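What you see is the complex with one protein chain gone and the rest in place.
As written, the chains take the letters A and B, and residue 1 is the first residue of each chain.
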Amino acid sequence: MVRAAQRNPSANSVSDRIAGKSLTLAALLVAALILWVVVDVLWQGAGRLSWEFVTTAPSDVGRAGGIAPMLVATMLILAVCLAAATPMAIATAIWLAEFAAAGRALRLSLDVLAGMPSIVFGLFGYVFFVHMLGLGFSILAGGLTLACMVLPVVTRACEESLRALPDGYRLGCAALGVSRAATLWRLQLPAAMPGLAVGIVLGIGRALAETAALLYTSGYVDRMPTSFSDSGRALSIHIFDMSMNVPGGDRGAYGTALVLLVMLIGINAVVFAISTWWSETRLEQA
Amino acid sequence: MTSWLASISPPSRRDRWLQWCLRATAWVVGGILLFLLLFLLREAWPVLRDVGLMPLFDDPSWHPTEGRYNLLPMLAGTLYAAVGALLIAAPLGWACAAYAVYFAPRRLAAWLQKLIALAAGIPSVVYGLWGLVVLVPLIAAYQPPGASLIAAVLVLAVMILPTIILLTESALRSVPRELLHGAAALGLGQWGSLRRVVVPAARSGLLAAMVLAAARALGETMAVLMVAGNVVQFPATVWDPIRTLSANIALEMAYAMDHHRAALFASGLVLALLVIALMLMAACLHSPCPARESRRGRWA
Partner (left out) sequence: MNHYEQLVPLHAQSRPVVMDADSGRRDYIVTRALSMHYGERQVLRDISLQVAAGRITALIGPSGVGKSSLLACVNRLTDMLPGAHVNGELRVGGVDASHAATDVIALRRRVGMIFQKPNPFPLSIWNNLAFPLREHGVRAKSQLTEAITTALQEVGLWGEVKDRLHAAALSLSGGQQQRLCMARALALQPEALLMDEPCSALDPIAVGVVEELIARLRGRYTMLIVTHNLAQARRLADDVALLWPRDGAGELVEQGPAAHLFDSPRAAVTAAYLRSERI
């Protein structure tokens, strides 16, 4: 590659050296900025973190106590979001990758949707799910709003992984008189599983990180939710509320932020492990 | 003799059913965007009908409870914050991506990649928290009040950096190696081939990265809400507080009624249209030749 040119002692070497130095500097700066944020959260959050913090309810508007109800609410919102978004995303991805001759409009609409500000999804969810469908401020409304939001991301990632499969699977199966349904179910989906998992993890990451879309859909209530129609406060909203509305809530906010970060990283790892295992075993039973 | 062939066997009936389901789902998913815009328009309609479009931009101020609906200061705040963030993040992001792709030792590049992927996953509310607790006091120590346009710009810049870097890296990696070998054969150094060969070849990708990051910066709510001060005004300097459109919606939706509420939906619509324009731009940049799109067959 370019690196080979490095050894040529020439007039280029001076500008090369300057460029190399300044690009290195830029990369260092970026890394430092990111590390600043991450280490800040680790440092300030670690002091607050304890077993009690994740298993008890908050008291004194969150200054004391833990975040158990928010954890549960977050998980429930995530469950609703995934239950709605995953099948639709995979179905749409299959449609785009395998059947859609005229997929341009659909693809463009997904790309635009992916770029929509989350507050716009919040407005939509507030009107459609909360009021029109009468779900009220609830975990269900919040989860469905998030589902709309993560759909494009998950769909495009799944489509990519289906497209990356060799054509030989599709044509080979067709030539053997295997139906497309069976080809998809027995061969293509298992083979694309790691990619599908990546798409789903991307969606989970988006959903866990989201705040603005939940403000006016799943609500603010910090009680332990007992059903999907209860209002539930997501972790991200808790961080926002503690830092903005509760004087002295910073420590709690940092603790919650750390929990959220750890969850994001942990879920990534777990889903990858599961997907690898799943694709191996499924392919063996096909 | 032909009778058995004319009948459709169970597997192909299953396929037909599958195809029908997939098509229906795809239509629903494709309809979400349209649905979303229609709902925004429907909810914004009262204010557009009774007050009109122009007052949203030339009323004396934003006092929605008194019937004054000027969105301009917040539109300006949104644009200033986004453009400022881009001015910082784009060059830095491009440089970092170029370093990671062409200059970094492999181990370091992998490490950098992981860090950036991590950063891309950090919730915006956490960036906001960092801005609020760390950055704002630093700025306040220099020039009070701290919560300001510059705080918003900096937090947004850090937030969109991973987006720019990841997209730029993939644009750079898609530059064919033959071009690089050609450049090396011509005696161009690393910097020369980067500037003369890679950048022109990847230009549309680099711009697309910037446009997508701009869309993200424009729409960001929480991080900005937490650090920008949220005063409705045209900022005179970067040290002045601002309020963005999205932050305004988040702040006022809770108690907005009637036309006030409709005006908030109208601002949401403005935001949505801005982003749509940017996304269409990115789409044009990304696929200059529609022929490249591989079309898969229909199945009869």
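Just so it is clear, contacts are C-beta pairs under 8 Å (C-beta built on N, C-alpha and C of every residue); 3 or more make two chains touch, one makes a residue touch a chain.
Fair warning: this is a prediction, and the values are worked out from it, not measured in the lab.
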Looking beyond the chains shown, say which of A:14, A:46 or A:174 touches the absent one.
A:174
Chain A residues touching the chain left out here are 101, 166, 168-179, 182, 186-187, 191, 283-286
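Assume only the chains that are shown with their structure count from here on.
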Of all residues in chain A, those that touch chain B in their complex
1-6, 8, 10, 12-13, 15-16, 18-20, 22-24, 26-27, 29-31, 33-38, 40-41, 44, 87-89, 91-92, 94-101, 104-106, 108-124, 126-128, 148, 151, 155, 177-182, 184, 205, 208-212, 215-216, 236-237, 239-240, 243-244, 250, 253-254, 257, 260-261, 264-265, 268
Mind pulling up the chain B residues that touch chain A in the complex?
11-12, 14-15, 18-19, 21-23, 25-26, 28-30, 32-36, 39-40, 42-43, 91-93, 95-96, 98-100, 102-104, 112, 115-116, 118-119, 121-130, 132-134, 158, 161-162, 165, 177, 180-181, 183-184, 187-194, 212, 215-216, 218-222, 225-226, 246, 249-250, 253-254, 264-265, 268, 271-272, 275-276, 278-280, 282-283, 290, 293, 295-299
